[in-house]
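Missing here is one protein chain; the remaining ones are kept as they sit in the complex.
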Amino acid sequence: MGDYKFAKTKLAEVIGAMSDYQVVAPVESGEVVRFAVVDDPAKVTLEFSNTNVPPKELMFPETETLFRFRLGGTDLEPEVPDAAARRAVFGIRPCDAMAYTIVEKLYNWDFPDPYFNNRREATTLVGYACAEPCANCFCPSLGGGPGSEKGLDSIAFDLGDTMYLKTLTDKGEELVKALGGVLESAGEAEARAAAKQVEEAEGKIRRSIDTEGIAEHLPELYGHPFWEQFSDRCLSCGICTFLCPTCHCFDIQDESEGLDARRARMWDTCMFSEYSLHASGHNPRPTRKERTCNRVSHKYSFFPTNFDAIACVGCGRCINYCPVNIDLLDILEKSKQADAKEAQDA
Amino acid sequence: MSAEEFEPNIVAFLCNWCSYAGADLAGTSRTQYLPNVKIIRVMCSGRVNPLFLVNALQQGADGVLISGCHPGDCHYMEGNYYARRRYTLMHKLLEHVGVDPGRVNMSWVSASEGAKFKDVVEDTVTKAKEAGPMEQFRRRRINW
Amino acid sequence: MVDESKLREKAAEVLAREDVRRLIGWKRGTYGFEAAPCVIKDASEAEALIFDPTCVQNPASFITLEEKKPVPRGQEADTRKIAVMVKGCDSRAIVQQLVEKAYDRDHVIVLGIPCLGVIDRRKAAALFGDVASQVSAKVDAEKVAVDVGGDVKTVDRKDILMDKCLRCRYPNPLVYDELLADEVEKWAGDEFADVGEFEGQSPEEKWAFWEEQFSKCIRCYSCRNVCPMCYCVECVVTKLQPQWTRRATDISENTVYHIQRAWHLAGRCIECMECQRVCPVDIPIMTLNRKLTRDVKEMFEYEPGVDVEAQPLLASYNPQDPEDFIM
Partner (left out) sequence: MMDDTNPYLPYTAKILEAWFETPGDRCIKTFKVSFEDEKVRDTWSHRPGQCAMVGRLGTGESMFCISSSPTEEGYLRFSIMRAGKNTAALHELEAGDTMTVRGPLGNSFPVEEWEGKNIITIGGGIGQAPLRPVINYIRANKDSYGDLTVLYGARTSEDHCFKGEFEEFFSEGTTCHLSVDVEEEKWPHFVGFVPTLLMEVSPSPDNAIAVTCGPPVMINFVVQNLEKLGFAPEQIYTTLEERMKCGIGKCGRCNIGNLYVCKDGPVFSYATLKKIPEAFA
């Protein structure tokens, strides 16, 4: 596809030129950078390693209405997003974009989910390659990388003074066309510089995991005492899962205002004890041990068994933000040393 | 809506033994108090959970009034003392979040103080009018 | 500073006792400025224990976090003690838990560690960037020495220690069975200047601030769960019958969640600042707690977590309590 570039100083102008689209980009608000609909192109920032809250919320919002109704009535008014609407996401990191390619498998088995699918359909993703990976990035171990193109429609590279933009799909090319003449065409030099930057960035990644055999081994470790060295300090909070770009669990609740009501879904997490609690009081995952085991096993075993893809992109958020240093890679390494026989004894 | 037209919604939690009887007395002695107030009778001001108050503000109240027996007169001996501590603090907390201090009010109204009840309601309404409609964290069907 | 080898020795000795089930302390984290709270069950694991200024977490939180499965018929409940290492601020949590009768005093063995301050990860990131290798540190009354992979840098205390440490009034544990080092001298007082400053704003300014902050909240409840004083079995924010707070994340529900959280800590917050530290979206949660702490102190001359014999603030009263707010 095409190669383009623009001067970094013209970022606001480029964003402004996307007026045919609803533009979503990283914006600073209350000292944190988060993806938001851009009302003022000047507010868009590229000064972030990655956002605290992943852009999974762009396809799967924290809270979203499924349908509306009147209390006492039976008519349902579905609130399905328009697949034909045009939305451009600028500045998404490759790991977060790759996450969409993983969770969309789940959103499409047996019953396609129109909410996720339509949002995805409506969206053109402009990636933003990483030049400076964080301390806990390990994307190459999971098939991604600082310049990974998976799930993206185009990808931008910060080459110092210029931004180099490479389109990858028709959708990406369409967005460039809609920009009019704001972009210049780029050539070999930029492509080479970008490739070099990606290679250097990959070299800076300090953590990794060999995923070989983990999917088969983890289910054998249910109940194994080794989980306790992590679960004993787990707070049962939702940080690791809410901030995970591939965690997709949700709760559904009905809310009303007067007689107007809606059924909505909102992020939920397997780390809360209420998550699997039956109305009878029985809880199949009664302690943090079972819940920790379930979270890790779901990502690295159950999901790959069902979908042939690990539900992790190596963004490192769960490690970075865990308040008690429960380190996913540490768990996985220790799991390799754990003997399945001891799980049966326990 | 201009300030003159704005008629605030006041939710009043009145204790069964004093303030509710006080409001009743105002009624039977034909002392008219402002109709902005919606009364919820509770057994004691000490029974009022601070969540009642926050929830009222969330669901459309522009001001809240909690009223109980005078100190020393509580039917349950000490319920109003607990309530006093609680709401003195809650008032401070809400103020810190940016809720206008005039929205949270507390008073002691005995069964014989029908006229005082009228004044208390008037004060509460005036303060809520000054504060204007409660918009801050009211449930507004955001993203519905 | 506490001698780590002595700390490990003591831990091993306590764990070897028959009436002790587990010990809560800290070990080195897997990267950067991280320490990890750890629960160890065997004296042989005591070797991993550390104490240095990276040990920010409050081990008292983990006493009540443990979920107990029902005891199978015919078996007896394990009633052995829990040993817990605490800094000065952490010990206040234990005092307050005892005040509230969360457990009996002889349920815990408290190993106290006088502390000169712990590192604020956010301040450290501003100074050192994103550090992958494990960091250790030493602190004294003047400076903090940070060891990043053998490269030792000295930093001014105020540039790297948590704000709570800069105004710490209780560097020495208030409750303990054994003190693992000599008591340190108190270096600061607390004038609540930050609270006063915030109060100086108009309601509109205050709300504008909180609206932006609360909008960020993703309701992961880590501030609630990490809090040593939030140990209710069923929390009112997750209760469904009746449902006070909805699960939806919007400014209304988020605000009410934060008001509730702060309110439930009125007269109970022991200022360990864990809630603010753990927040993944950097909400300055302590601003609310500090306001209440200051007001409780001024209005009721009450300070939570300092006196085991005290009555819980809101479960007691004084007929002479201030009532200038009452009409």
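Here the chain labels run A, B and C in written order, and each chain numbers its own residues starting at 1.
Assume contacts are C-beta pairs under 8 Å (C-beta built on N, C-alpha and C of every residue); 3 or more make two chains touch, one makes a residue touch a chain.
Note that this is a predicted model, so its numbers are computed, not measured.
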Among the displayed chains, the hidden one touches A, C
Touch with the missing chain holds, among A:L11, A:V38, A:A261 or A:C312, for A:A261
In the whole complex, of A:D113, A:E149 or A:D232, the residue touching the missing chain would be A:D113
Contact residues on chain C toward the hidden chain run 240-241
Interface residues of chain A toward the undisplayed chain are 66-67, 69, 71, 73-74, 76, 78, 80, 106-107, 109-115, 219-220, 222-223, 248-254, 256, 261, 263, 265, 268, 270, 275-280, 282, 284-285, 290, 294, 297-298, 301-303, 305-306, 343
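Assume only the chains that are shown with their structure count from here on.
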Contact graph of the chains (line, ring, star, complete, other): complete
Comparing A-B with A-C, the busier interface by C-beta pairs is A-C
When centres are defined as mean Cα positions, the distance from chain A to chain B in whole Å is 46
Listed in rising order, chain A residues that touch 2 or more other chains are 63
Among chain B residues, those touching two or more other chains are 139, 143
Counting only contacts in the complex, chain A reaches chain C at residues 29-32, 34, 49, 52-53, 62-63, 134-136, 206-207, 228-229, 232-239, 242-243, 251, 253, 255, 264, 266-269, 272-274, 286-288, 319, 321, 323-327, 329-330
Seen from chain A, its contact residues with chain B in the complex are 61, 63-65, 68, 79, 257, 260, 262
Within the complex, chain B is touched by chain C residues 198-199, 203-211, 236, 244, 250-253, 255-256, 258-260, 262-263, 266-267, 287-288, 291-292, 295-296, 299-300, 313-315, 317-319, 321-323, 325-327
